[in-house]
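For this depiction, one protein chain was excluded, whereas all remaining protein chains were kept in their positions.
What follows is subunit A.
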Amino acid sequence: MVQIVISSKAGEGPAEWLLVELQGEIVSRQNTGLAGNLMGDLHYTKESVPVLVVGHHIRYGKQVKLEKPFAVLMKHSGLSQDEEENMETNQENPNILHRFRPH
């Protein structure tokens, strides 16, 4: 049986990240892959409304508390003989999600 262990760095507790939800897809212009490319600028209005500017598009969003927290599991291959992979978690908590919809 395959067993995959999920653990987070002892003592620290996982870090908290931001989750941004966008409608639709993001594709790089020349299809060269996303890595290294700029995505956009994230601003907040004085009323704390998140605003995302992607290229020439503006998206207004909403800050939402996630109903259930998410964890990001990262593969962290150690010994390759064992069928055990260790994954680290980074948590998205206190569940902040910026949701963006087309204007």
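Please note the rule applied: a residue touches a chain if its C-beta (ideal position, glycine included) is under 8 Å from a C-beta of that chain, and two chains touch if they have at least 3 such contacts; residues count from 1.
In this section, contacts and distances are computed from a predicted model.
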item	value
Name under which UniProt lists the unshown chain, selected from "DNA polymerase delta small subunit", "Guanine nucleotide-binding protein G(I)/G(S)/G(T) subunit beta-3a", "AP-1 complex subunit gamma" or "Sister chromatid cohesion protein DCC1"	"Sister chromatid cohesion protein DCC1"
Hidden partner interface residues of subunit A, rising order	1-11, 13-15, 17-26, 33-46, 48, 51, 53, 56, 58, 63, 68-75, 89-93, 96
